[in-house]
Every structure is written in C-alpha cells, then in structure tokens.
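These notes are about the structure you will find just below.
The complex appears here minus one protein chain, its other protein chains still in place.
To keep things simple, chains are lettered A, B and C as they appear, and every chain counts its residues starting from 1.
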Amino acid sequence: MKITRSMVLVSSDPLSLQRGSLEIYRRFQEKLESYQLAEEVALSTITDVGNTEASPVVVIYPEAVIYGPVQPENVDRLVSEHLYKGHIVEEMLVPKRHLPSRMAWLQSRKGSLPAQQRILLARVGKIDPENIEDYILHDGYQALAKALSKMTPQQVIEEISKSGLQGRGGAGFPTGRKWSFVASAPGNKRYVICNADESEPGTFKDRVLLESDPHAILEAMIIAGYAIHAQEGYIYIRGEYELSQKRFLKAIEQAHEYGFLGKNILGSNFDFEVHLHSGAGAYVCGEETALIESIEGKRGEPRSRPPYPTTHGLWGQPTLVNNVETLANVPPILLHGAEWYRRFGTPSSPGTKVFTILGNVNATGVIEAPMGITLREVINIYAQGMKNGAAFKLAQTGGSSGSLIPASLQDTPLDFDSPRKAGVSLGSGALLICDDNTCVVDLVKVLLRFFRFESCGKCTPCRIGTQRCYETIRAITEGGGQLSDLDGLLRLAEQMERLSNCGLGQTAAVPIRDMLKHFRTEVEAHIRLGICPTGICRMVPEDETAELIENQMV
Amino acid sequence: MAGLATAFGSGAMTNPMEDVVQHARAMLIIGSNTTEQHPVFGTKIRQAVLKRGVKLVVADPRRIDITEYATLHLRHKPGTDIPLINGLMNIILANGWQDDEFIANRTEGFDELKAVIEEYPPEKVAEITGVPVEKLRQAAEILALNKPMAVMWAMGITQHIVGVRNVMDLANLQMLLGNLGVSGGGVNPLRGQNNVQGACDMGALPDVYPGYQKVNTETAIQKFEAAWGAKMSEHFGMTVTEMIPEIESGKIKALYILGEDPVMSDPNSSHIRHCLEICDFILLQEIFPSETSRYADVLLPGVSFAEKTGTFTNTERRIQMVRQAIPPLGEARQDWRIISELAQRILAFGSRQVNANAPFAQWNYRDTAQIMDEIAALTPSYAGVSHARLEAGEQLHWPVKDANHPGTPILHVGQFTRGKGKFTPIEHIPPQEMPDDDYPMLLNTGRVLYHWHGGEMTRRATGLMQVYGQALVEINPDDAERLGLNGNKRVRVSSRRGSIEAEAWVTERVPPGMVFANFHFPEASANELTIAALDPVSKIPEYKICAVRVEAIRG
Amino acid sequence: MKDQSTKDLPIAAIVEAAIEKHGTNYDAFIPILLEVNKAVGYIPLHALKEIRLRVRAPEDGIFVNEGRLYSLSSFYHMLSTKPRGRHVVIFCESAPCHVVGGRQVWQALKENLGLKAGETSEDGKWSLVTTSCLGTCGVGPVVVVDDEIYGNVTPEQVPEILARYE
Partner (left out) sequence: MISLKINGIPVEAPEGTTVLRAAEQAGIEIPTLCDHRDLTPYGGCRLCVVDVKGWRFPMASCTLPVAPDMEVTTESPALVESRRTILELILSNYYDAGYEDSLGETQLMRWAKRYGVDPAKVMLKKPRFAVNSDPNPFIWVDMNKCILCTRCIRACAEIQGRFVWSLVERGFDTRVVAGADTDMLDARCESCGACVAYCPTGALNNKMSLSLGLPDKVVTTTCTYCGVGCQLDLNVKDGHVVRVTSNPNAPVNGMHLCVKGRYGYDFIHHAERLTKPLVRQYLLEGTPRPKGRGEWVEVDWDTALDIAARKLAGTRDAYGADSVGVLASAKCLNEENYLMNKFARQVIGTNNIDHCARL
C-alpha cells in the first residue's frame, strides 16, 4: 500500500469556519500544488476540536504538532517551512494552555503517523511462512525461550498485565487479567484456545497473520500455555481458511521437530501440544463459548455466562480463549518488555491495531496502526481517499457487529474507550468505508440478513428478532414501510440488545440503532416519500423475499 | 427368590432402584432386558451411564437394547450363566480382588466355594460360554474394581432349570466382592409383574403364609389357626406349574383362578389346554375373556386397576397406593368383594369348621384399608403398613416393623437376615433340552416393550397394536439366509410340543442358531413351543431354552 | 433423500480414513463430517450411520446417533445434508461485497444459472448457495466456484466465469 508522507488537518468546526478556515484549506490546496507536494501530503479537515481561542487550528502529521490560531496568510510559511523543509514553526504552535482536552490526544500521535507501525505485521511478507528457520532468524521463539528460561509463569502474566494489552476480539478485556483468572481457577486440566474463527464480514487480519506468520501465533499459544499451566491447546481456524490451516499444521509439525512443542520443551519440563480444529461454516462460533461447544462436537450454540470459560471452558475445565491478534502481541511484549509496548497507542489502549480497510476507497487492505487512530486519518492516509472523489458518508466498523459511524464522527479516536463514549464500536477492526452512493437502509438490510443467516437460533430475541427486524427493514426498501415501524424497530432492537444470550443478538441491534440515530431522515424519506434518496432501493417487492422463507413453508 | 433366601435368609431385591442408579459405580445386568421389561428403570440405568459414567456390563445372548449403553457386552451361550459367573469369580480370586474383610466377617462357606471356583479357569469358561477370555478378564476387572457394583437380573436368570442355582451364584459373586448391605450394590432381582412382589409377600405361594412364614412350621400354623379360626394344612401345596398338570392325574379337580391366563403364560400350551379341558370345575375371575376362559365354567367380572383401591408392592419392596378413579364397569365388582362373598358363601355351606370368634375369621370387610390392617396384624414385615400412612405420603419399603418404623430401603445392612451370608458352591448343569438334529435351533422367549405378558391388556390397546401388531420371531440374518427366507417373511417354528407360524424379524439382536419369540399373541404364542422342565426348587419353567426347528413358509 | 449419486463411492472407506486422521472423540465429529462432505459433496444418510457405527463407544463414554450428526450437518454451512450439483457456486452476500457492486453480481448469477439461493439445477450441474464473508473482501465482490475464488467480479464477467465449467 502506498503511504502518504504527511497529513494536514484543518479545523472546520463552526467557530473555525466563522474565522475563515475554509480559506485556509483552499490556500493549503494551492500551496501544496505549487510545491509539488500534493502526491505525498494528504489534506483533510477535522471537526472534533472543541472550542478554543486557538481556532482555527492546523494539525500536521507525523509530528502531530498543532498550529493555531492560523490565518490564511500563514499557510505559505507552514508549507514551505514545515512540509517542504521539515522545520516546525515553533512560534505558531498553539500555546499549551489553549489546548482543550478534546485536542490533546492528537499530540499522542507524535511520530507515529502516517507511517505504519508494524509490530504484529512485522514479518508479514518478509519471511517464508512455511520455514521455521526463517521465523527463528527473525526473533522467532526467542520470547518463548526467554519465558521458559528466565521467567516464572506468574512473571509472564505480570508482564502481559503491565503491558496493558487488551483482547482484540472486540470486547477489549485486559488480557493479563484473563490469564491470571485461568491460571488460578481450580480444575484438573487447563486449555489454551486460539480463536481463529475470523468471520466478521470485512475482517481478514487473522488470515493474513496465520498465512504469513503462523509460528508467531503458535509461539504465543505455547507461552500462554506455560503461563496458565496448560498442557494442551486448540486453535480453531475457520473452515474456509484452508491455506491458514495448511500453514498452521506445518508450523505445528516444524515446532515439534525443533522441540518447541511436545514434551519437556527446551529442557524446561514444560509439555505442550496444540491441536488444529477446523470450523465448518458458522459465524457464531467466533463467540468463545460457541467455539468451545463446536470443538466438543456440538452445534455452535453459545453457552450462558457466567460461568465463563476461564473457570468452565472446554470439557468443563478452565480455558483461556484468546483471539489471533491478541496472541500475536504476546511474543513482542515478552521480548521487548511492557514499557516498550506502552509507547504505542494511547495510555488507556496501548499497542497497535490491525485494521482491514474496505469499501469505496482507493486502497483496500490490511494496515497496522496505533490504537486511537481516527477514521479520517485512515481514509486520507491509508486508504488514499474516497474512490472517484465521492463524499464519505459512513463507515461500518468491526464487521457486522460494529457500529455505523457517520461522517460527523470521523474524528473520534478508534480505541477501546473513546468509541464507547461516542457510541461507536471498534469491534474487530474492519472498516467498511461507504460513499454517498450507499443507501443506509439497504446496507442495514444486508447486515440484518447476515445476522438472520448466522444466528444460531438458540435464544428467542436473536432467532426471531433478527428475522422480524430484517422483514421490517426489507419492507422499507420495498416501499412497504410505515413510520410506526421505526419506533417498533427501535424498541425491538433495544430488547434484542438487553435479552440476547450472546453478542450476536446484542450487536444485531446496533446498526438499527445507529441508522435511526444518524440517518433517520434518509430512512423516513423511504417511507414518507416512497423514494430511496440514493436510488439504490428499488422500492418494489423483490423475489429474494420468497427465497428467504421458502424452506419453512409447508 | 429361593436362591437368595438360601444365601441371605431373604429373597427380595436388596437395594432400591434409585439407590443403584445414584450410587453404583458399576453394574452387571444379566438375564434382564431392562429397557423393554422395566422401561423406567432401564432409562434410569441409561442415565447413570450417560451422566455418571457408570461402568455397565451386560451378559445376555441377545443384543438387547441396553447393550447399546454397555461398557462390555458378554454374549454368552444360553444356559451357561453358572460357568460365566464362576469364571468371573475365578478371575477375581486369581487377582486377589475379593473383599477379604467382608468374607471373613459376614459370610461362611468361602473355602467350599473356592474349591469349586478353581474348577472354572477362564479358558475352560470361554469354551463353555463362548465368551473370549479377554472379555471375561475385562468384565471381572470392571465389576471387581468399581465398587459398589450392583447386580440386576430378571427372568433370564430364573427361568431355567438351574434358576435357583443361577441366583445363588450371583449371590456368591456379590458376597465375594462385599457388595451387600451397601448403598449402590446388592443383588437385585427385577420382578416382572406389577405386584409379583406383593403377591409373594401376601402368601399367594404354596409354601408360605404372608410374610414368608413357612406353612410347615409349628409357630406359623398355630398363629394362623388362631387368627383365622380354622385347621391349617401342614404340608406344602402345589405350584401353578404342578397344579395344572396334576389335573391329568386327578389330584386337582377344581381351580379358582383370579386374573391369570395359564394357557398363554404357562409352558407347553397344548398340554395346559388339555388339562384345563378335563378339569371338573374352573372358576375364573377376570376382566376379559381369555384363552383360559374357554375352559371356565363360571366367569366372574372383576375390575381393572383403575377401578380399585388398595396397594401394590413394587420390585424394590416399596408399598404404594392404588386408587380408584372410575366406578366398576357394568356389573363388574371389586375383586376383594367377590373373593369375600364367595368365601362367606362357602363357609355358610357349613362343611368347613371355622371358629367365628377368631380375631380374623370373618370376611365382612368394609374396604381394603381394613384388609391391610389384618395383613399388618399377621405379617411381621408389613406390621407397620397402613393405608393411612401411605395416604399421608410416607414411602415404605418392607420390612416395616411397626407403626413408627420408617421401613427398610436397603436390606442386609450390617447383618444378613439369616445372620451370616452363606456361600454355596454351584456347579454347571446344562439345560434340559438342547438343539439336536431334529430341532437344530435354540428358542429363547420373553416379552417386548409394547406388550405385556399374555397380551390380555396390551392387545386391546389400539396404539400399542399399531406399533407392534403381531407376533414377530427374531432370527439372525445368517440363519434367515440359510433357511432361504429370501425376503419371504413367514416362518413356522416347531418344537416337540407344538408349532407356531409368525412373521420373521431378521435382526442381529439374536445370535446365529437362536430364535426369540414372545407369548403376547395367542395365534403365535411361544408357549406353544416351550418345555415344562422345572427348576427343582422354585418350580420355574425353563422358558429361556428349548430346541426348535424353523422353516420358511412358501407362498 | 436419494443417495443414488453416492452409490459408487466408498463411504465406509472415506469415514474410516477420516477417523484415522481425527480419532473418534467428540472433538472429531465435525472434522469427520467435513471430510465426508469434501469427499462426497454432501453428507448422505448412510454416511451418518457409518460414522455412528465406528464412533459410538460406550466403553469410552462416546454416545452419538444419526440424529445428532444430522443436526450438526445442518447447523454448519460448510456441511450439506442435501446432494449438490457438480459445481457449487458460492456467492458472498456480506456487506463489504454488497456495497462494491455485489447485488448486481448476485442478480447476474441468478439469471445466468436460473436458480435461486440454495437450489440445485435439474441436470445436477449447478448449485447456487450464498455464504457469509469469506475473508477475501479486499477484492469484493467475490464469487467462488468449487475451490476457485474470483475477485472483483462484475456482472458482465459472470457468463464468462460460468462457461469455464463443464
């Protein structure tokens, strides 16, 4: 992926606009052209800066400096000094006392953008994934050796705790704490499970990791096994990921040959085996208890929690379930230390995050960026802007269980804390970027169809709720909606979130809620005016309707 | 019954079903098709296996349903129970798995047993039983090392000429392993009929009064003569399997039959028919016309369980209420009333001397509660039983020694009824009639899930008939092929005593060389074929084994 | 259900080989079913029986019947309880493919094959099924025919792709 060198953000909140920020933006365009920097410097706006005497402000990456108040006539100097020569214009910086908290976080970006921070993807594409020696040459199995020779299991857990690593599966639970729960739970046996049932639509970061660097995950599983006193581990890889499975099996085989798996690993008296278990086509098995049920040869129906897998997991024994990306953080943390790790990301969400970028943008693919990156940064720096110059309308994060982020919230940092506060969810790291040719009702219909298709069917709210929501939204896209449906939808969505047994049913409600929160006018246009503003919905019944219910008709 | 009485002094199931299901760590089911004949107990055993991982060994020539849940299925040859059990004991002793403490403190006769058991080394037993040595060893290990272990059996053990000996040998096994008087262990004969236990308890047996008080003992005779005010016979009477054939010799002239159908349920039906035919007088009290009612002279309409109040005693000695739900149909009368009225009339005719002032001479009962009070007064094991206690919700397993006694769910705790448990060495005796050139196959008989006994009730249940509407003869696929059944389903099964025609069910349930038939359907009842060879002690017929010939019916 | 198409396949041997690889414990059930599905194209009823006969082991506490195996087969979408066509066309109907033109591709597939979702053509050549995201969204819309993945598919390419299969 081609990466821009620098990025300029011009504030465009109402106060800034009033003070002429539009002119500043225009000047930047002009100057970047004339200095022939347009190719390598991205220019965009930022709205979420809060009111400050320093308005309008200009933020320039990667140095993450904030200038302000900026006048149109200052632009030439900023371009020539900062962007062309690389000197920060100290006297134009916003004085510390004028920096509102809404902006302070931007400074944590210092030096980290726009270049990608590769911790997890460090070896991707650089080593031969089917060659353990190549892995070993690139720091492979050094973290394991260090853990086994120099650290007690307790110390391993402490180091992970200190790093502040949070689960990357979506919920963001502190990893160290989970490990210590499992380590201290009573049981005859303990298990490590690597959740590689990556099925969130638009998410394929685990596939990239497994295909390109399988030993890193294997090494992390062994370390986890050592830390929690487990002798057996399972990796549950999505059935569709044949190459991942093939490479991981090979990795297991090689690790055995080299003594990283099996009995008395590296002479430490620690024994560990890893089994590969293939999924068979069920999204819900990404839910950890459904995954456990699936390994046990059952339908992937999530269990009721509590009790949690940490105490009652596989075969009823204490079980650590970690996602692929979470585990990928473990070896570097152990190797370089928690202190080093905390230099990345934000204080409350340290480290980096792997994102998959999709949709109507110029560049799609996998990136690794520090926690706390904003959507605007992603679109403008990594995705190289919207395709065909169309306007950004909304992004859907975290696959189907994520939220809809409207353009107005694109400056919210993507970490585990901020999105929650703003009502958006980071989820699995998928970012589906949609332009203004996207009909939000059509999009949500597709999302609900997915939930309906993937619901395990165990609990009432999810099993029937997803169907009823889907039917209602579909009716809207087919010209059969009623305004009263919207309140009904909202009410049902709220109850699905309250009552469902697992995250699938709970998050199925999120796109509905977000749609009605951010795009209600557009939805109502379908109903009141009988038209789809984007022209996507046909507004007549489609034959698809019959297909979806045909198999339970008499 | 008789076998256990010899060993311990009491002949009933020692442990409640729930106790076995909850606490046994291993079980041996031998000669019991539990899931079909005691279905609810069978399902509980399945659950014990599924939920608690109980180790289950099933010994049965047939691949009956419960074998699907068995850790090990010993498919021994019919009639080789004794060598099988002896063989298991041989292996147990050879490995020192016996419970020495129990043997020393609670039993006698161990040395004599040991001497006989030594005659049954695994190789020899494998030869006799057809069970491979390896399986014998596995079974012995499972049964000996998972304590407590409970043994369950039914008619597959008792309906042999060596039935009593079979039972005694199972008692030997359990004493050897110290599995008696403990929760989750015991010797547990599963009684077939709903109130077989109660009928025995109530003295409906030729050798005992209620509560197993022997009819030839002075104290018992005095007790009942005083109670009933009449002279008692001092010798054992005849069993059902003796009574009917003794019609032919003229010893029996009249029969009073309550709710039984000997033509269907007794061995060698054609001979039974002949005897009934010539009997001077038969009084039958029944709810349906039956195969036997053809030979009755007077037929009195009794009532079904839905029309009466009283008690049944189940296989685990639990006494439970039966409650009247509907009035007697038509002019039918409560059976207890019919018996009473008949008794009053016979006594009124005056040739039998009865002291009317004896405490229980009278027959003018108000209800069955009053009868139970009389039972309690005369039957030590029922001394504390009353309808009032049962209606109050008390769960009573006999012995219930007095009105305050809580009953006895587990027998032989601490001590056997007879003091010390007695080992009795048992030698193998082959069955009476084995296949030969003329009758080359072996017939095993029994019941199926959907029917009951002679079928008098279940053949009148529409749904049951829809599922299982005709007699089926189970036959192994190999035999079916050899006989040239070729999809032709009708077979004729003949023995030296008779012949039936029925549909064949070609199934692996039976081993080659064996056919299995039931006695639920008069048109093809297995008892047309069975042999009236009796166990010398219990007088139970050898229903489980006789020789037959099987032919395909053409056309 | 007709099992004619599998008459010649050595189901027992396929099951045996799968067991060889995955064992007979509970955690082997789904892997075994996957192997059968892969070899046969779906999971015929008599394969369920073969599996049950080989896997059920009361002595090891393993209990299973055809019903349970069938239940599993119908839950997991990589397993099929119904015979499928010689070629299975799988279309990803998730949002990422949808927003970049997936719905037009879906229409084209339906029209070209004359099938609806879940159907198999009468001549047994084609089955058309939908799937959730296949993890290849970087190149959506995605269509998979048998084991081959086609990315960035346009409606115009559909006839050309289908024509490659006999």
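Convention: contacts are C-beta pairs under 8 Å (C-beta built on N, C-alpha and C of every residue); 3 or more make two chains touch, one makes a residue touch a chain.
Quantities reported herein were computed from a predicted structural model and do not represent experimental measurements.
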item: Touch partners, limited to displayed chains, of the chain removed from view; value: A, B, C
item: Listed residues B:Leu93, B:Leu145 or B:Ile252, member touching the removed chain; value: B:Ile252
item: Touch criterion as defined above, residue of B:Arg191, B:Arg389, B:His428 or B:Arg549 at the omitted chain; value: B:Arg191
item: Selected from A:Ala64, A:Leu335 or A:Leu499 as touching the chain missing from the view; value: A:Leu499
item: Among B:Ala306, B:Ala388, B:Val413 or B:Ile429, the residue in touch with the chain that has been omitted; value: B:Ala306
item: Contacts of chain C with the absent chain, listed as residue ranges; value: 45, 48, 63, 65-71, 74-75, 81
item: Touching residues (missing chain, whole complex) on chain A; value: 282, 299, 303-304, 306-307, 452-461, 463-468, 491-492, 495, 497-501, 506, 551-554
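The working rule: only the chains that are shown with their structure count from here on.
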item: Centre-to-centre distance between chain C and chain B (centres being mean Cα positions), rounded to whole Å; value: 55
item: Euclidean distance of C-alpha centroids - chain A vs chain B, Å; value: 70
item: Whole-Å separation of chain centres (CA-atom averages), chain A against chain C; value: 30
item: Sites on chain A at which at least two other chains make contact; value: none
item: Junction residues of chain B, two or more chains touched; value: none
item: In the complex with chain A, residue positions of chain C that touch it; value: 25-31, 33-34, 64, 71-72, 75-79, 93-96, 98-100, 116-118, 130-138, 140
item: In the complex, chain A residues that touch chain C; value: 198-204, 207, 234, 238-241, 275, 277-283, 294-300, 356, 358-360, 364-366, 396, 399-400, 430, 432, 434, 438, 442-443, 446-447, 449-450, 453-454, 456, 543-544, 547-548, 550-551
item: Residues of chain C defined as touching chain B within the complex; value: 56, 58-59, 61, 63
